[in-house]
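Removed: one protein chain of the complex. Kept in place: all other protein chains.
Moving on to chain A:
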Amino acid sequence: MTAATMSPALSAPAKLAVAAVVAALLVAAPFGFYPVLLMKVMCFALFACAFNLLPGYAGLLSFGHAMFFGGASYICAHTMKVMGFPPEAGLLAGTAFAALLGLVAGALAIRREGIYFAMVTLALAQMFYFFCLQAPFTNGEDGIQGVERGTLLGLIDLTDDLTLYYVVAVIFVAGVALIHRIVHSPFGQVLRAIRENEPRAISLGYSVDRYKLVAFVLSATLAGLAGSTKVLVFQLASLTDVYWTMSGEVVLMTIVGGMGTILGPAVGAAVIVMMQNYLASFGEWVLVIQGCIFVLVVSVFRRGIVGEIKAAAERRRARRAG
């Protein structure tokens, strides 16, 4: 795993080709699929990619990311509906709130490691869930409904699904590009060094806690951007998005697609959202199926879809070279 993450799996022209294919798919997709479903996929894909920054590159498994996703969506919905913010300001407000919440939660959570880190983040998210349940502005069980999509920057009317689709696509691509940039920056290298050998990173003079906290805040912020974008799509913020099941779902998406790969979580999000969409009539069995996927992936398929493809490509290259 160490060697695989350090050496790029694809050559530069191949990477360009992947980017071109993804771009072409994003432009053409709404003509083949229902745009709202695609937008849902992109929101969760961005959420999962943002989440993946922590376990995939810093070795910190958060079980509480619903608080940033759902918290941002509450703030975005509230500012837009009650305070009359335009969409760009609503997105910004939600994202900024997630960053702030990430700073507080992260400062507490990075004081523990490994399994304890997971339990602390889960508990903090549950505390936030109870806060949302009781706070008056969230409307409790009803949530904030009927948020007008409005006009982006006073220019682009977002009421049309197809227009909104391209706006969401731009947000998604920008978010993933930023994550790619973070992962491949010197900062990302230090994060990986911490994941692989924390005592050595400390002995090399890196203030490990500060790196972890910055990674936590970045991950929370981008998760918040995803949650705010989801408000534009569904015009709704609800308790579902701050509940612990949502924190579990994003973990599932990430490990299905491949933890520690840039596009893996997006692929995983697409698989899980599509599955939920087609299996919606099965009711409670969706939970059982999700549980079975968890058990299956963890038992026999730990690299995830993209991780397996990468590993297969590397094996082939190694055979050709040797």
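The definition used in the following text is that a contact is a pair of C-beta atoms (placed from the backbone, for glycine too) under 8 Å apart; a residue touches a chain by one contact, two chains touch by 3 or more; residues count from 1.
The definition used in the following text is that contacts and distances are computed from a predicted model.
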Listed names "Heme exporter protein B", "Fluoride-specific ion channel FluC", "Phosphonate C-P lyase system protein PhnK" or "Amino acid/amide ABC transporter membrane protein 1, HAAT family", matching UniProt entry of the absent chain: "Amino acid/amide ABC transporter membrane protein 1, HAAT family"
Hidden partner chain, touching residue among A:15, A:111, A:210 or A:316: A:111
Options A:83, A:127 or A:202, residue touching the unrepresented chain: A:127
Sole contact to the chain not displayed, among A:21, A:174, A:204 or A:287: A:287
Omitted-chain contact residue, chosen from A:83, A:204 or A:298: A:298
Positions on chain A contacted by the hidden chain, ascending: 55, 61, 108-109, 111-112, 114-116, 118-120, 122-124, 126-127, 130-131, 133-134, 244, 248, 251, 255, 283-295, 298-299, 302
